[in-house]
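Here it is, the structure, as structure tokens.
A protein chain is absent from this complex, but the other protein chains hold their places.
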């Protein structure tokens, strides 16, 4: 426990988290600080390449076992189930209507890559071993949640879904989404080129990685801060409570799965982090197309303004402790 | 003196200055060379983060003394006083009217971070010790000059200031300006995380720093060159003389202050550089709002096209020599 | 021969080529993956600076001999002659009319810097010595091809050239093109500052170079893939054959020249690569102005969609082998 | 120089819907369109700024279509069907063009 | 499809003044606005190019406001008070819209 606390503190005082806080504070103080759009998009691609490639190299080094398949299956199932729990939680506890509850639920079934990146840093700092294929699990967890949420929404209100759009087309669009393609592609390239490939591009994707992450989190802080300023009026205390506790629910659902798969301590921590994290890029865009009546200000503010900061600061040390407990 | 000369030559033939010259030459030759806007903005943020963070780490390492407070106060006073001298100089020597003279004066009281960055490189090359908190002094020197200039302008022409704008709102806007926030924020983060934080992100903010500076100065060269092409017709020889000598006036005013504060040789050189440098981002924007009648082509061309190149090439070696003299 | 094959395989499985393939595949699968425009432009400038600077440093280190002048002259002559051969080839073999054939021919006389960059990587991996001034040769080879092509086009159809535009103005525009200016400028700066300059900025232009190249080639893959999707319908099998064999024709023309100049094995390989590569930035833009009737979808698809991928994957190992043969 | 009267439709639409709107424009028979970036905006669904967002949600673009009067009706219907439950606005104005064969 | 006549105001304004112009638009009661980036331009105060500048001074953006005829007068006055000493231009034109409830 003491270890968890000191880890939490170390995490809070690490440069990435402090830069996130700086961005958040700047936005709340109405500073015009912002990373230009095109650069922010490129930083996101960079993070995908770096984490995907390194994951692939790990797999090339240590090979892979049935664990990979189990983890992929476990991740997909979690992504599909978590939205049901989230939906039930919201309908029982908050005042959200069916459509908005379904839209929010989709976000929590899906995942946040930046949260995974930050967790990977923490896990490495702690020297916890982890499976490189977790990034492949992340890719698999992006989309099932959306299908569950659409099903929940149409059960709640048959007219909820925007007409004329087949689920298949939407799924295809999300899975061909640039970030997923880069993540999976870099994973495969890392796998194919292995250590030798890594040596060639390490000065680009390894050495400056933490610094780039700081810059990206500075921007995420700005985005979260502005989102909070815009969206705060739509969130009552019940929704805030949901945004702070739903990650724990996801983590609790993922922990036994991680145990059953037999993941390493670090791998379990990352797997749990994926379940606990919420999407803020792919799922919101899908919701705009498929459930246009759901309010983006609600789901985006929850995911970006409440859950993301929670995970980055307090969640990750917790999931790391959890991973060590169940797999240690 | 010989040392100064050889230092000046070394400075002139250093990659950053040569890339600046390349950009300048390209723009004067009407090449379409340019660093895209969003990237240039990001490079500026990068420079702020790097210099701020490293300054903070220095303070974490060596602690700080009353020197910090003295330097902050001295910087603020200089920023407020230099515009008066500049205004008097312009009114006596050039043909500028009161409003334009006040607007130009504001720029010379405020500072240029890129000049500070370049000076820091020079000071490090010379192994001159300097106080990390100089970057905090830079932040403090951004704004007082603007207040002085507005006061000078309204004294010269009571209708000069754009109506309906309170000075306070404008000052708030400038102090919440993205670059100031990032500079100060990174300074604090560097201070908090210290050497350990630096180790983590040094491959991003330390190792490639000079290369990034080259890219940024290439862009500054282009900007200065185009500014010169556009604005040259508005500058007579008197204004050119002002642009080349006003930095020396600022330096002369700062040197005794640096001596009194008791700064180290490198710190004195940087302090003098701040006083000698002229703003080209924050102050021009403030002038557009507050003194719309003043001609941007005059103040921008002076600051960016005359004084910045002078400082980057000849000024910095001079200020380094001066710093060594008064503190050596 | 065996060495060539294993080199070809190693090249195919290197990170840069695999990232190119990833971009290509993503675009063909209609993914929305893309590097934002302003960033892609900056990456191109970065590559120019890096390759130019390093070339200049090589010249500073080893001095230069009459080889430089011979290589410059040889490059210029090749650039002017290759379009004639390409034009004859196209008129005899394909169904392109005179104007389109001339426009395509211009591209093959000019050069592709990214192909040169990739070839330089290969040559370095093989430890083949090469002359640093090859980058200057690249700059000289950009434009002569355009003049030849315009002459060919007006011979084929006197009304082909857009009226009112003097060739001189167009040439000036191309030679002041941002990338040429940066390439040549960085070359000179590298030359002037030498090893010492390189030490200062190596962590920016040397260490992360291959990684940045991967990112750039990812983008090139996307561009090539989209180009293919748009332009495929305009290319019949004859044009595809041309796009795959014309680089070999260029290589065959350059090999004896490289031999006569007496280039080192790596230098010969790079010289041959220049001749074998085709322009896709400067020449297309010039053609839009000077030969507006020629179809961009034809020349761009050939150059970017057929020849560039061919060179990057199979061509370069071949040219490396050729270089070793004639200079070994 | 002779000019011909056409209609200019300008649609401000959220990025996640852009592809679908462009497809509707194609289907309505327009010979072309142009997409212009948008930096920031305000409307009934609040204020936004592109550089303070991550992802496409809430980020608008502007689509310009120049087309013949007789296509307007069906085009507006196709677009309206798409955007009626989304944020976004549509305006139509008169313009003169010089190359009528360029527009259908 | 029924359309309704509105006014489209387009304002080209320097970035340092943008926030103030948007506030004036809000105050004049418009239900929204859209800001579009500008790359370069020329006017009485000379020629400029965004990628050859540093900072916001001299860099323009374009603001689009669709609003009702009856708000035009006061809106133009508010904007004019702001930009009369600045660089920048304002144009007004007629447009048809399909969702009138969207605009005030």
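Read from first to last, the chains carry the letters A, B, C, D and E; within each, the first residue is number 1.
In the analysis below, a residue touches a chain if its C-beta (ideal position, glycine included) is under 8 Å from a C-beta of that chain, and two chains touch if they have at least 3 such contacts.
All values derive from a computational prediction rather than experimental measurement.
Only one of C:51, C:138, C:223 or C:306 touches the absent chain when the whole complex is considered: C:223.
The omitted chain makes contact with just one of the residues C:8, C:21, C:40 or C:119: C:40. Counting the whole complex, the residues of subunit E in touch with the unshown chain are 10, 12, 36-44, 60, 62, 73, 76-77, 80, 84, 89-94. Where subunit C meets the omitted chain, the residues involved are 27, 34-37, 40, 44, 162, 164, 219-220, 222-223, 226, 230, 280-282, 284-289, 292-293, 296-297, 300, 304. Taking the whole complex into account, subunit D touches the unshown chain at residues 1, 3, 6, 8, 22, 26, 31-37, 61, 66, 93-99, 102-103.
Going forward, only the chains that are shown with their structure count from here on.
Counting only chains that touch, the fewest steps needed to get from subunit A to subunit D is 1. Between the contact lists of subunit C and subunit D, the overlap consists of A. Interface of subunit B with subunit C: the two copies contact each other largely through different residue positions, with under half of all numbers used appearing on both sides.
Compared with subunit D, the chain whose C-alpha mean position is the greatest distance off is B. Set against the C-alpha centre of subunit C, every other chain centre is closer than that of E. Computed centre separation for the pair subunit A/subunit B is 41 angstrom, with centres defined by C-alpha atoms. Look at where the CA atoms of subunit B average out and do the same for subunit E: the two points lie 34 Å apart. Centres computed as Cα averages put subunit D at a distance of 19 Å from subunit E. Multi-chain contact residues of subunit E (touching two or more other chains): none found. Contact with two or more other chains is made by residues 36-39, 203, 207-208 of subunit C.
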